[in-house]
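One structure follows; several queries about it will come next.
All protein chains of the complex are present and in place, except for one that has been dropped.
Lettered A, B and C in written order, each chain numbered from 1.
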Amino acid sequence: MAGKIKVGVLGATGIVGQKFVKLLEKNPWFRLEIVAASEKSVGKVYGEAIRGSGENFSDEIKELEVKPLNPKAFRNEDVDIVFSALPSDVAYQIEEEFAKNGFIVLSNASSHRMDNDVPILNPEVNAEHVDMIDEQRKKRNWDGAIITNPNCTTAILTLSLKPIYDAFGLKRVVVSTMQAVSGAGYPGVASLDIIDNIIPYIKNEEEKVEKETLKIMGLPYQPANFKISSSCHRVPTIDGHVEAVFIETEKKSKPEEIIEVMRNFKGIPQKLNLPTAPNPPIIVRFEDDRPQPRIDRMAGDGMAIVVGRIRYDKVFDCVKYVVLGHNLIRGAAGCSILNAELLKSKGYI
Amino acid sequence: MAGKIKVGVLGATGIVGQKFVKLLEKNPWFRLEIVAASEKSVGKVYGEAIRGSGENFSDEIKELEVKPLNPKAFRNEDVDIVFSALPSDVAYQIEEEFAKNGFIVLSNASSHRMDNDVPILNPEVNAEHVDMIDEQRKKRNWDGAIITNPNCTTAILTLSLKPIYDAFGLKRVVVSTMQAVSGAGYPGVASLDIIDNIIPYIKNEEEKVEKETLKIMGLPYQPANFKISSSCHRVPTIDGHVEAVFIETEKKSKPEEIIEVMRNFKGIPQKLNLPTAPNPPIIVRFEDDRPQPRIDRMAGDGMAIVVGRIRYDKVFDCVKYVVLGHNLIRGAAGCSILNAELLKSKGYI
Amino acid sequence: MAGKIKVGVLGATGIVGQKFVKLLEKNPWFRLEIVAASEKSVGKVYGEAIRGSGENFSDEIKELEVKPLNPKAFRNEDVDIVFSALPSDVAYQIEEEFAKNGFIVLSNASSHRMDNDVPILNPEVNAEHVDMIDEQRKKRNWDGAIITNPNCTTAILTLSLKPIYDAFGLKRVVVSTMQAVSGAGYPGVASLDIIDNIIPYIKNEEEKVEKETLKIMGLPYQPANFKISSSCHRVPTIDGHVEAVFIETEKKSKPEEIIEVMRNFKGIPQKLNLPTAPNPPIIVRFEDDRPQPRIDRMAGDGMAIVVGRIRYDKVFDCVKYVVLGHNLIRGAAGCSILNAELLKSKGYI
Partner (left out) sequence: MAGKIKVGVLGATGIVGQKFVKLLEKNPWFRLEIVAASEKSVGKVYGEAIRGSGENFSDEIKELEVKPLNPKAFRNEDVDIVFSALPSDVAYQIEEEFAKNGFIVLSNASSHRMDNDVPILNPEVNAEHVDMIDEQRKKRNWDGAIITNPNCTTAILTLSLKPIYDAFGLKRVVVSTMQAVSGAGYPGVASLDIIDNIIPYIKNEEEKVEKETLKIMGLPYQPANFKISSSCHRVPTIDGHVEAVFIETEKKSKPEEIIEVMRNFKGIPQKLNLPTAPNPPIIVRFEDDRPQPRIDRMAGDGMAIVVGRIRYDKVFDCVKYVVLGHNLIRGAAGCSILNAELLKSKGYI
């Protein structure tokens, strides 16, 4: 398509980078022009540089030459929108360099998420935070911008909380997660550590879930003020994070009311008809035994979340439920692509 | 050993029944004399009647003839103590028949657990409930007795809560579980349903966890009055249930205090030096990533629980932790055998 | 589509039955009109009658009423083509009843496969066997016909052998399989039996592989006369059978020659451009570590097989390779649907 906007992917060889590439292959608004990665991949063709073998790419994609993580390489190709799947340790500096050089950086890295002037954007939840980049540009004196998507677990959780928060307010949230191995990247979790096993710990994850959730669900620059606590666990599934959620709402609420607001929920992306926006964004299921990762993770092409077992909870005299989302799509690459679509529809791109 | 007490197992061919048989093989106080099961197994040798092939039994055990579920068959062999691993639907009536005929029935079935005069005994937690059988005998006018062990998840949970409850009291408990497939018996969970998957539902499990916990942790005939809520999930592990627990104590408590009381805890079985009593009953681990089912489930020969990640929780301004136990041993057969040892030391056997 | 041919599925609620339904949902030549199953499902809507939850069906499909396994029910709806996913024990009689009543029965059941006058049709391999039904009709004095697809392992194996057989002849074939759990139906293999485990036995499978292969690769009524031996094993994968194959050809052959004939192979379905025919039917991969079930099983929409590691073999001074195919699609439902397309293009439908 002639009119597509050219984009690039930073850190394109890892698991999330590959997912960006895969999703961009069919995006109607953006065209993948550049894949970039660290020194050891530069100059190779993409098909040889990628780690693991989870995605079956087209030959065209496989033959792209991997470029360095350098703004110039992108400018030469008239690309000024980049998606970042860089590891957190290098993302901080490289993403800033791109932003300084005028690029819009849509990042899955955690490095900048908690910066005061950087939005964590989950577009059905806090599309209005996008305006924070005006302030960011002023303050940082750059033409580019850094916009992050949430941590995978947080993206799924906050989308499920949004309609509840709007309708009833929130006082407390307790969440325990069962997270798929793809969340740890590649090679990530050793098979010896996870077959017939659970690892009840994911580094920094609980802190991320707790802080990011409040930032996303609050006003710009002002976190929401409910209490949230999480326990995060790795389980032997490939893709799809499951979260058991217990909530206490400000205003009393009942399971049937929660079901109602979840089912009726539409976010800004749905109202704007953005190409990647799932519709509905929240699928409520009524079978006893759903959602299940292997069966439900691709709901809404991996962009919807699936909620089940919405039921009465005695501890908070409120509601508990189970939510599932695709950690690499809704929880990572797909979310940033939807953010880019939002930026375009708002005129930032 | 000449002096061993002869015992039998009802429902000996299922997964829990097999675990009873396996554990009794080496028990110093009891000798397995009779294995009994439903009609279709009666008359076969045990080695051919058992379902699945998880336990490697000795030839002597494999050649035992399976007897009918009939008190007479047991009396003929001078057995008057029976362990029951019967399925709940048939357990109710058969266990009563044995009790009426003077047998002490130590049951893993849920059928009688919530009967007002039947103790659910997790002996480190509520050894004193054993006296309820005096009342039971009077009321039911029988010489036998029915004593149950808790549901697997509850056995593990209540043992972890016991030292906290004693030291600080409890107001609220939120627990999310990741349960192994052996908890569903054999054939149980279809592999097609659980490989690369999670099933966020286990029939009746949440109700059992919530009700049994209060009964066990209360006084005889008077449930404890804290609030408890659970979310139960099946994951692709073989043995060992993991539980993420969030608690609010009556008296303020801190992680280091909770660690202290857990590490120092000894129950009645430890004080009585019962042969099957694990010592310590609660193993506290300080690595970030423990407990893990495959590595830790056999701690204390499967009778100890392993607690890790004891840390501050913001929602209750208290503590959250992760606990693991072997669902078939501490959570089923091993618990009832320890109950039998308690009964013997108290003179009931 | 008005012009689509109406078809029905017998045994529609099992795993293979569901795959028939799923594949027929989008077939351009056939329209699913009737789902039929055993007594206990009749009258229910399909969405409630299905076992397991592996396929996400459309609401339209879920609301189909399940009909009895009775030719009349089908005639009433003007259906005279049926796909059978019946269990072998009932398939024998029911399929004959349909054939007697004039139906063309395309069956995945093993019951009739070794009947002398019934073709086992793997259409890229032995399309010409379709004519056997003329003889079958004469001999059995019926207007209908029974055409079977091969056992899943055999379907994959024979497609890989076909170009070799044509070019070089075959003297000996040794094959060891690693088969996915979906091959055992639902509930099928217990998770307790297969997590962290292998079961080195699948009932009747080795006999089927050995006999069916020779029947398929021979002339009608005259089995091929090479020697074949198999060892079949169940492993913890969901879908996709992997087979390690060692061959000795009549005419000497080298790996590069085998690669050549496999890559260039087209069968009758490809030449006829049948809608479900994968193109190419055999995908040869050159990476060291392919084919892999999770990544490659959907090649050619599950209808292609993927061959890798074609290399020199010392024992037969010939070639060994690894082949993978989707057991439920190429190895079952998809194969019978392609058979139906072949029948239509040959004028039988």
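The rule is simple: a residue touches a chain if its C-beta (ideal position, glycine included) is under 8 Å from a C-beta of that chain, and two chains touch if they have at least 3 such contacts.
Bear in mind that the values here come from a model prediction, so they are computed numbers and not experimental data.
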Touch with the omitted chain, as defined above, among C:N108, C:T237 or C:N327: C:T237
Options C:E77, C:D166, C:E256 or C:D289, residue touching the unrepresented chain: C:D289
Residue in contact with the excluded chain [from A:L10, A:L121, A:V181 or A:L343]: A:V181
For chain B, residues in touch with the removed chain: 53-54, 56, 195-196, 238, 287, 289-290, 292, 294-295
Interface with the undisplayed chain - residues on chain A: 15, 52-54, 181-182, 186-196, 236-238
Interface with the unshown chain - residue positions in chain C: 172-174, 176, 178, 195-201, 203, 210, 227-229, 231, 233, 235-238, 242, 244, 246, 288-295, 308-309, 313-316, 320, 322
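By definition in this document, only the chains that are shown with their structure count from here on.
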Centroid-based (C-alpha) most distant chain relative to chain B: C
Whole-Å gap separating chain A and chain C, where each centre is the average of the chain's CA atoms: 40
Of all residues in chain C, the ones touching two or more other chains: 53-54, 195-196, 238
